[in-house]
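My questions all concern the structure below.
Note that this is a trimmed complex: some chains were dropped, and none of the rest were shifted.
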Amino acid sequence: MKFVNNAWYVAGWASEFESRLKSITILERNIVAYRTIDGRVVALDDRCPHKFLPLSKGQLVEDQIVCGYHGLTFGGDGVCKRIPGQSNIPTSAKVHAYPTYERHGIVWIWMGEPEHADTADVFDLPQFEDPSWEAHLGEALHLKCNYLSVAENLVDPAHVSWVHPTTLGNAASEDIPVDFEITDKNIIAWRWIRDSPPIGFFQQYGNFDGNVDRWHYYYLHLPCTAVIDFGSVESALQLPEARRHEGCQIYAIHFMTPITENYTIDRWMHIRNTAIDDDQVAAQIDAMFKVAFDEDKAILEAIQAEEERAASPPTLRLAIDKGANVYRKRIDRLIEAESLQAAE
Amino acid sequence: MKFVNNAWYVAGWASEFESRLKSITILERNIVAYRTIDGRVVALDDRCPHKFLPLSKGQLVEDQIVCGYHGLTFGGDGVCKRIPGQSNIPTSAKVHAYPTYERHGIVWIWMGEPEHADTADVFDLPQFEDPSWEAHLGEALHLKCNYLSVAENLVDPAHVSWVHPTTLGNAASEDIPVDFEITDKNIIAWRWIRDSPPIGFFQQYGNFDGNVDRWHYYYLHLPCTAVIDFGSVESALQLPEARRHEGCQIYAIHFMTPITENYTIDRWMHIRNTAIDDDQVAAQIDAMFKVAFDEDKAILEAIQAEEERAASPPTLRLAIDKGANVYRKRIDRLIEAESLQAAE
């Protein structure tokens, strides 16, 4: 297997779940999800154990799913409650029920053994609830590529000069090396570009006239959450690194959900420290992100096609790849550990 | 192999064969068929043995096929009669000729060794020729699924309550168990639903006002013919089971032709004991069947997709599955027997 199972993944924004059956795929598993009358999100394997008809083809009746082929009826716990035409219900008449958790408008799903699910592990940031910051959910970017390539891209400050020359990067940063910090909790890649013209993003958002100091801090949390802390401040202020929240700062957050080995959904959002409650600014930022993320999509999908075609993976490693290399090793170790655990 | 070869399959309705080359696929074999000047249907392997050009790309000239690449000419017996540019014709210059048989407007083809073909084995019903019954050919339902799933569906009275709630089933039958009779000749699944509102089909066809007794008898003949005897009669008449022909009775007949492992054509027809010679009624019945069979198609194709995706087949077996289980075992035995025979 090429996925980490024992982890919380984003199943969708809260608004994506209503009181009707919805079919989704995560880690190559087909899942039927719905919101119960009392508001909880249920997620079950989307397959009746009788004839394998997807349960999402059936009916939702009073928080239970009635299979569309022979009427077998399953509760939110995945257990079969009724088999029309016979009174006994075999214990094998059940489907896997996935633990879910909802917070800050985000629905998470636990893809491992339910007994290991701990909601304390769900990703969080203090800024989500801090009134001096504003969190804004964006959209879902569908990428025809493996999630590992997406993650690499999200711990890689160097690519912005080349992939996003009109929005997130510009020529001033081309030759600035990247710094890394590897912690138990995450992988951090960052750099500051001092005293240079603002990037396209901060020309529009922030209205900087003269030169700025700007930064990019990429925090990659295994397996699939990336936080990009970036911003700008007038160079004249000579702001130290630790006080960058006094500048114009944005957290761009990416929740990667691996759908299949070559398909990933990247739900993105941002948290900003200016223009609180200003929906027009949020929409403007969304628009700029969409330009940039479509540029990433073009690159990542072309790489995926080439990797599928090529017999072997790339081997040229550069200084800027340190974060990506550590990430891939850690993912490999997690998958190996799960595999050993499963074999016990 | 996953098909029974030594059997007659429906190649098409008689009207589908004319004096021109037609390419069809049955049991994954490509076949070129045409009707000769004296009305016989010829069926040959659709591949010139020289360069593998399909013969259906050539010309039909006086009951012979002239290959479109180099003019090799084959008779209705599959033997090469001419090789332009050389006088000797190697004995290997021939293609397989399939036995065919036509009756009641239906063209059958024998897919096994020609010496085992016996037209006495072709499916028949006395009602085809009985003037108090009317036989009416329907259409060809193309199903992106394995024929075994289609056959299961055609020995399964239980699914009509859930899949066809507006036409062939309704809530009254949800919990009525199914009876089975397993004979050497076929597999029978049936049930009666007594004293309940008529199903949608017999509301339109039959004009029943009050409650009816209704029945469903599914006869599955191996490998690929299903006869569904169903009908209704006013409950007040208290009609015994054996005299159901005195009610409003229909035989819906399905001829399954496996095209590939995941594609099946189901040609369907009906024979009815009322409204003889009334084409309007036949068209009305066709229309109702089409609604119902499209419902089956949606279910069967969703199951096929899930079976292809899933590593293992379903294992939950219910009381209603008895006919399907016997059918699959018998098909397995037939295929195994053919395999042993071929190895001798």
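Chains: A and B, in written order; residue numbering restarts at 1 for each.
In this text, a residue touches a chain if its C-beta (ideal position, glycine included) is under 8 Å from a C-beta of that chain, and two chains touch if they have at least 3 such contacts.
In this text, all values refer to a predicted model and were calculated from it rather than measured experimentally.
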| item | value |
| --- | --- |
| Oligomeric state of the whole complex, in copies, if 2 are shown | 3 |
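Following the convention adopted for this analysis, only the chains that are shown with their structure count from here on.
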| item | value |
| --- | --- |
| Chain B-facing residues of chain A, complex | 30, 47, 49-54, 57, 66-71, 83-86, 90, 92-93 |
| Residue numbers on chain B that touch chain A, as the complex places them | 152, 158-159, 161-163, 174-178, 298-299, 302-303, 306-307, 309-310, 313-316, 318-320 |
